[in-house]
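One chain of protein is taken out of this complex; the other chains stay put.
Then we have chain A:
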């Protein structure tokens, strides 16, 4: 993939830079000389001539999907800057289409980038692409979304808040909010997405032991407010408004459910309690206004963690196959009001 001449020059340059910059951009020791593709690790300087020495990072991203995703991807882009020594290529999917992601992934492998960050729109079907990256010795780091079936030998690590734990937290809250139990409905993301399965598993894990909670049904609303409103309006009719809890797997769908509840002449928060996952600004505003009852944060700001992992991996270090990003919860209007002023997304 690389020419010997460039490689030799790179090593020489790196050695010089390594001495000059020791301790400037993290601890990129002499390991660089082992692998040619790593020569960029030390290019922490901004000297024009060094632009070729930046670490090239291919980010196969989801693209516009909602407030959470926007915050997450902006955070990654803001972290992997040229000042920090990276040359990030951002490749959002076309309309959440996996085919466009695979195409972007393949071209990153062909370009021979130093590292690939992947947020898969769909969990399954990544084996071939990941194997190709492995053959090209390009480390792949999963951002947020996992792959299915989960095979940690195909990637370096997955950095994400834990969907399972977050969904468990939502279910725990439901137990305390309605001690006598009730009917619940789940508004899911698109069928087949890893996040959806994980959030379902976390919720079911808790609810499985509580027969007083009855599952009325589950439907996808494709993460969309508009669809969630339309779906939930029909669900309310199908069940004569006899639903006490809605588990919306993202904020947007929760807001759509709140609109449907209001339209049916019911009061969200009293007749129907709506719990969502993500913790975006509009959801916290709705929580402060009492239209949502519970918002579990799914912390999107982990660019810094990703950056540290990338540096460690390129230096030949090892990392855990799953790095959990800590997340919080908001269970009252007061908690939401407190968090709102400093909300970044």
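The working rule: a residue touches a chain if its C-beta (ideal position, glycine included) is under 8 Å from a C-beta of that chain, and two chains touch if they have at least 3 such contacts; residues count from 1.
Here, contacts and distances are computed from a predicted model.
J.: Name the chain not shown, per its UniProt record: "Sugar ABC transporter permease", "RNA polymerase sigma factor, sigma-70 family", "Protein translocase subunit SecD" or "Cytochrome c-type biogenesis protein"?
T.: The missing chain's protein name, per its UniProt entry, is "Sugar ABC transporter permease".
J.: Touching the hidden chain in the complete assembly: which of A:198, A:252, A:278 or A:297 does that?
T.: Touches the omitted chain: A:252.
J.: Of A:235, A:310 or A:323, which residue touches the hidden chain?
T.: From the options A:235, A:310 or A:323, the contact with the absent chain belongs to A:235.
J.: Please pick, from A:148, A:204, A:227 or A:331, the residue that touches the omitted chain in the full complex.
T.: Checking each option in A:148, A:204, A:227 or A:331, the one touching the absent chain turns out to be A:227.
J.: Spell out, residue by residue, where the missing chain touches chain A.
T.: The missing chain touches chain A at positions 63-67, 70, 94-96, 188, 190-192, 217-220, 222-227, 229-231, 233-235, 237-238, 252, 255-256, 259, 263-265, 282.
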